[in-house]
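Heads up, one of the protein chains got dropped from this complex, but the rest are sitting where they should.
This part shows subunit A:
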Amino acid sequence: MHPAPSVIFFTTFSGLGFGLLFFLGLGFPAVTGWMAFAFFAIAYAMAVGGLLASTFHLGRPERAIKAFTQWRSSWLSREAWCAVGALVLMGLYAAGLVFFQTRIAFLGVLGAVLSLATVFTTSMIYTQLKTIPRWHMTITPVKFLSLSLAGGALFAGQVSVALVLLVVAGLVQIFTWVEGDKALANSGTDMATATGLGTIGSVRAFEPPHTGTNYLLREFVHEIGRKHSQKLRAISLLLMVVVPFVLLVLPFSHILVLLAVVSHVAGVLTARWLFFAEAEHVVGIYYGKR
């Protein structure tokens, strides 16, 4: 899959933003006034910034409002509802904390649940696609949720929780890589089933339908992404989990937590680039590519 910067930016930062909102909704850290304003400003900048970035990959962004209509069948539409619901509820909850020094607990808890639901619906947009076996696994939503929670805990300064969640997210990430490498072969889709010609003999793509490139090849076939896959996996795991973990274990200082956050974000961005760049869409089979 083509690793579009807008989608990588969107999934990374909205995941972190809604992860932070989850902890703020539950009252961690228990901040009010200007401190609360600062925390919510960071969370909203990431969540809303991510959502805005996602509109950049639309062909007709001016009609984006229509994406709210099909919540009965479409995960993308459900994501739109959850995101707006979470942002509105958390906005009201934040107003209480910032302006009235009052924590409206039920609003916060409801907003926290909707924030996690937003991350879940985002993950389901990818998980539902049978055409991309590397994403079509039950572990995919677990990965998105565990990363969002770990990042949220880190941003919320919940050190002890963050330590546990970082390790969990790291283990889940490793598991998705191991399982993902087998996914295309396990899906049963290959040249023989794609062409139906497997009963005659071994099938080879002889000539593509066009001499130049096209939308399908640009969007779905990104073979270069797998070249440095193992190195990038190691780098992303180091930045995403190992470095923040070590920095958090060291005696507490704000500068170390800040460094841990920066390292974690860089790691998630790298992993998310790989999430797209490594994913094989079955349509590539028709071109003899993956």
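Just so it is clear, a contact is a pair of C-beta atoms (placed from the backbone, for glycine too) under 8 Å apart; a residue touches a chain by one contact, two chains touch by 3 or more; residues count from 1.
By our rule, contacts and distances are computed from a predicted model.
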For the chain that is missing from this picture, which UniProt protein name fits: "Acetoin:2,6-dichlorophenolindophenol oxidoreductase subunit alpha", "ABC-type sugar transport system permease subunit", "ABC transporter substrate-binding protein" or "4Fe-4S dicluster domain-containing protein"?
"4Fe-4S dicluster domain-containing protein"
Can you work out which residue in A:52, A:125, A:139 or A:183 touches the chain that's missing from view?
A:125
Among A:35, A:58 or A:88, which residue is in touch with the absent chain?
A:58
Which subunit A residues touch the hidden chain?
1, 57-61, 63-64, 66-70, 72-77, 80, 125, 128-132, 187-189, 191, 193-197, 199-210, 212-216, 218-220, 281-283, 286-287
